[in-house]
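Presented below is the structure to which this report refers.
Missing here: one protein chain of the complex. Every other protein chain is in place.
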Amino acid sequence: MLKDITIGQFYPTGSFIHELDPRTKILITFAYIVGLFIVSSFISYGIVALFVLGCIFVSKIPVKYMLKGLKPLRVIIIITFIINIFMTSGTIIYSLGPLNVTVEGLYQGTFMAFRLVFLVVGTSLLTLTTSPIALTDGIENLLNPLKPIGIPAHELAMMMTIALRFIPTLLEETDKIMKAQMARGADFESGNIINRAKSLVPLLVPLFISAFRRADELAMAMEARCYRGGDNRTRMKQLVIQKNDIISMAVMGMFIAILIYVRIR
Amino acid sequence: MSIKIENLTHIYNPSSPFETTALDNISFEVTEGEFIGLIGHTGSGKSTLIQHLNGLLKPTKGKILINQVDITSKDVKLQDIRKNVGLVFQYPEHQLFEETVYKDIAFGPANLGLNEEEIKARVVEAMDLVRLPFQELRDRSPFELSGGQRRRVAIAGVLAMKPNILILDEPTAGLDPKGRDEILEQIKSLHQQVQNTVILVSHSMEDIAKLVDRIIVMHKGKVSLIGKPTQVFKEVEVLESIGLGIPQITYLMKMLKENNIKLREDILTIEEAKAEIINWIRGNKNA
Partner (left out) sequence: MSYEGALYIEFKRGIYMEKMIKVDKVTYDYSNSEKEVIALNNISLEVKQGEFVVIIGHNGSGKSTLAKHLNALLLPTEGDVFVKGLNTKDESKIWDIRQFAGMVFQNPDNQIVATIVEEDVAFGPENLGLQPNEIRNRIESSLKVVDMEEFRHKAPHLLSGGQKQRIAIAGVIAMRPSCIIFDEPTAMLDPSGRKEVINTIKKLNKEEQITIIHITHFMEEAVNADRVIVMEDGDIVLEGTPREVFSQVERLKKLALDVPQVTELAHQLIKEGIDLPHDILTVDEMVMKLCQLK
C-alpha cells in the first residue's frame, strides 16, 4: 500500500548525479519545472524526453523502477487526459451524448498528460538520487539567506529530519497497536464510513499519546546532547560546489535555452 | 483448549527482495490446561508464531487447529477465534485509549456483543484477577496510573474476554522486580483457578523454570527444543549456541557435578537446590 509509492525513495547507485551537491540538484529541478511550462509543442517534448532519458541513464536508475513510480499516479494522469479531451471546444470528431471529443481536446489532453508524466519523472529523479538527509541539508542551506526575513531555515530542516527518522518507527507502532486492538475484537475493516471512523479511535488515541511521549523523550535526549538551536552549530558535511556541479548547471542552462529557442522560433 | 500446529510456514513479503521466512515448517501440540514457556531470542519467530494463534497473521502454508477446528479455513469467524484465544502483546499499556479504566477493560467484552450486565461482571472479575481495586480505580483515567498498574489494566482488558487460551508476550518487560513478581503471581494463580491453557513468552529462564509445564525453544523460525524444563535445561550447549542460557541455579548444579560433587542435575529452583545440598552435606557428615 504505502510501500508502492517509489517517489521519494532514495535509490543509491553512486552515479554522477548522486554525487552532485544537493543544492545543485534542487536548483536544477526548479529550473526543469519552469522549463516544462515553456514547452508549447511536441517537438519540445521530444527534447525534454531526450534530456530526461539522458539523466535517467546517467543516474543508473532502472527505467522500469522509474515507471513503477508512475503507477499510483496513473489515475490522475488518465483523469487529466479525459477532462481535457471533453472540456476543450473546437472541431468535433466524435460525440458521446452531451460530451464532444474535439481535435483540440485530444491534442490538449495528450499535451497535459505528457506534462504531468515529465513533471513526476523529473522531480522523482531528485528524490531518487538524493538521500533525505542531503536534501534537508540542501534546503536548509538554500533557505539560510532568507533567515533575516524570518524564515526559520534550521528549524524547518530539523523538523524534516526528525519526521523522516520517526516515520518507520511510527508505521511499525501503528501496525502493532492495530493488531493489539484486533486481538481485543476491534474491527477496522467493515461497517459504514461513520462506524469505520469511530473504530479508528482505539488506534489513533494510543498513537498520539505515544507520539507525544516520544517527542518529550526525544527533546530531553537532544537537550542532554547540548542541542540549543541552530546558532553556533556546525555540520559534519559541508556542502561544496564542485566542477561537476558547474558543468551540470551549464547543461541545464543550455537545455532551457534550447526550449526557449524552440518556443520563440 | 488444545492447540495443534501442523507444518506451519510463514513468509513475509513473498517473492520480493525482502522475502524472509519467519516460520519454517513448524509442528507441535499443546494439550488443554498446559502452561507453556516459549523462548528464543529476538527474531527467532516467536512473535510471528503467537500472532498466528488468534488469526492476526495467516499462514503461508500449514494448519492451526484450536480444539480440532482449523482456524485457517474460511468458514471460521475471526471473532470466535479471538473470543477463545486472548493475546497480550509486549508493552500492552501502549494500547490503552479510553477515558476510564472501566471503559478500557470493557472494550474487548463489548466487541464480543455482550450485554451491559455481563460486561460489568467481567470487568469486576478481570480487575480482581489482576488485583486492581474496582471501586477506587473504575473511573480513573488509565493514564494517571503507575506503569505497573497500567500494564495490569491492559492485561485485564484481555482477561475480560475470558479466553480459554491466554498468550502473553513478555508481560514483565521493563517492569521492576516487584511489578514482575506480582504479574507472574497473578498469571499463575489464574491458571491454577481455571486451568486455562497459557503460553508465556519470556527471556527470563528463572521465571520460566518457576512456572511452566513445558518449554518450546525457537531458533531461526524452527522449534529447536521442546520438552519439560528439566529436559530442556539439560541441553546447555544447544541453548548457549543460540544465545540463550539456563537458570543460574541449574548452572550451579552442573558446575558442582563437574567438580565431582554428585547431586541431581535436574534442579530448577532455589528450594530444590537447597534441599539437595543440605542432603549432600548431612550425608557427608554421616559417612
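So that you can tell them apart, the chains are marked A and B in the order they are listed, and the count of residues begins at 1 in each.
The criterion applied here is as follows: a contact is a pair of C-beta atoms (placed from the backbone, for glycine too) under 8 Å apart; a residue touches a chain by one contact, two chains touch by 3 or more.
Source: prediction; values computed, not measured.
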Please identify which of the visible chains the hidden chain touches across the whole complex. A, B
Options B:Ser15, B:Ser73 or B:Ser146, residue touching the unrepresented chain: B:Ser146
Have a look at A:Ile33, A:Ala197, A:Leu218 or A:Ala257 and name the one touching the chain we're not showing. A:Leu218
Which listed residue (B:Glu206, B:Glu235 or B:Glu265) would be found touching the missing chain in the intact complex? B:Glu206
Where chain A meets the chain that is not shown, the residues are 131-133, 161-162, 164-165, 168-169, 172, 213-214, 217-218, 220-228, 232-238
In the complete complex, the non-displayed chain touches which residues of chain B? 41-43, 144, 146-148, 173-179, 181, 203, 206, 243-245, 247-249, 251-252, 255-256, 259, 261, 270, 273-274, 277-278, 281, 284
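Definition applied: only the chains that are shown with their structure count from here on.
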Indicate the whole-number Å distance between the mean C-alpha point of chain A and the mean C-alpha point of chain B. 45
Please name which positions on chain B make contact with chain A in the complex. 51, 54, 56, 79, 82-83, 86-87, 89, 92, 94-97, 107-108, 111-112, 143, 157-158, 161
Of chain A, residues touching chain B in the complex: 173, 176-177, 179-187, 201-202, 205-206, 209-210
